[in-house]
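Removed: one protein chain of the complex. Kept in place: all other protein chains.
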Amino acid sequence: MKKNPEEIAEDYFGCNDRERAAFELGIKLGALFHQFVGAPVSSENIEVLERAIEKTTERQAFVKNAEVHIIPKGLERRTESVFHDYTTLSGDMLDATVEVDFKGINAKGRLKYVEELDYPLMYIEYIK
Amino acid sequence: MKKNPEEIAEDYFGCNDRERAAFELGIKLGALFHQFVGAPVSSENIEVLERAIEKTTERQAFVKNAEVHIIPKGLERRTESVFHDYTTLSGDMLDATVEVDFKGINAKGRLKYVEELDYPLMYIEYIK
Amino acid sequence: MKKNPEEIAEDYFGCNDRERAAFELGIKLGALFHQFVGAPVSSENIEVLERAIEKTTERQAFVKNAEVHIIPKGLERRTESVFHDYTTLSGDMLDATVEVDFKGINAKGRLKYVEELDYPLMYIEYIK
Partner (left out) sequence: MKKNPEEIAEDYFGCNDRERAAFELGIKLGALFHQFVGAPVSSENIEVLERAIEKTTERQAFVKNAEVHIIPKGLERRTESVFHDYTTLSGDMLDATVEVDFKGINAKGRLKYVEELDYPLMYIEYIK
């Protein structure tokens, strides 16, 4: 019987299904960070940028849901100057939650700036 | 008298205002290409991605208007597989028009795949 | 006793150490894909770009080793034209191997174009 693409892909993996779910979460969080950091952001386009990051993430393999909030750091200094009307998106402005479903295993991950670490941490909330 | 930010910036430039307008157009087209190429795109998120590219471009200095169309190449092969449900945005899928206004000079530029060149060309339609 | 940053981070995680290792691998592969796809590449700069991707990946948390090969697809059409002297890096040109060590657990992952899937697959070779 001919294998479907998911089965062909599975033959490449040397890990169990929960580890696979964790791996898929990591891919999506690493991807969204490095795809969108650097984008020009202002109070006028925060929402459309949040939706675009969500919708591009949700198209990727095994993603069930994505929620993105951009924290408008650095926008408060805003002046009438054309140069200060926006900032570039940085990792510490992102609060992103991604849920994957791999063969019935649900895993939820998050990218969030952790003040105590002064670092935009990507972590797994749960796998179940 | 204190200079405003635009005047401070102008002191750095060794060119005339039309050349400056051309330069600003180039920046915006180069930026949007390299910021968004690689993003996952499917028929479900094309529109929100188009709006996000427009809105992030419009926030940048001197931009009056931006219009972006994504040509859905490579999405027709779509199957039920989770791997083929989307493609990654490439330069030849982008048709983007940007207008800048620098001190009353209007310049319009475009990024468009030119079949004859097999190349996503960035060009200036006019400066006036 | 004061916790160190790694311990503070661990409190955020709801998964075991092998799953964490899998997650860290995913982050690195997702990151390198979306950071570098779109970069201009030609036979003259393939090597320096490969080294840059390796070295930027190796600086990230828990990475022991990274190896990157860029397959020069699309460069053979090369002509004397300034437009065809290079191409932009796409996912199917990347063959990247990343090894992480999380608390003694070794995990190896890879990004490679799989012809049978017509897809740049990211997978875990092993976790041990």
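Here the chain labels run A, B and C in written order, and each chain numbers its own residues starting at 1.
In this section, a residue touches a chain if its C-beta (ideal position, glycine included) is under 8 Å from a C-beta of that chain, and two chains touch if they have at least 3 such contacts.
These numbers were taken from a predicted model, which means no experiment stands behind them.
A.B. asks: Consider the whole complex, including the chain that is not shown, and state which of C:17, C:67, C:85 or C:125 touches that chain.
C.D. replies: Reading the full complex, the residue touching the unseen chain is C:85.
A.B. asks: Which residues does subunit B use to touch the chain missing from this display?
C.D. replies: Touching the chain left out of view, subunit B contributes residues 5, 8-9, 12-15, 18-20, 22-35, 107, 109, 114, 116-117, 119, 121-127.
A.B. asks: Since one chain has been left out of the picture, which residues of subunit C touch it in the full complex?
C.D. replies: Against the missing chain, subunit C presents residues 4-6, 9, 31, 35-36, 38-42, 44-45, 48-49, 51-52, 55-62, 79, 81-86.
A.B. asks: List the residues of subunit A that touch the chain left out of this view.
C.D. replies: 33-34, 37-39, 83-84, 88, 90-91, 117-119, 121
Definition applied: only the chains that are shown with their structure count from here on.
A.B. asks: What's the distance between the Cα centroids of subunit B and subunit C, rounded to whole Å?
C.D. replies: Computed value for the inter-centroid distance: 27 Å.
A.B. asks: Going by the contact rule already set, what residues in subunit A reach two or more other chains?
C.D. replies: In subunit A, 5, 9, 31, 35 touch at least two other chains.
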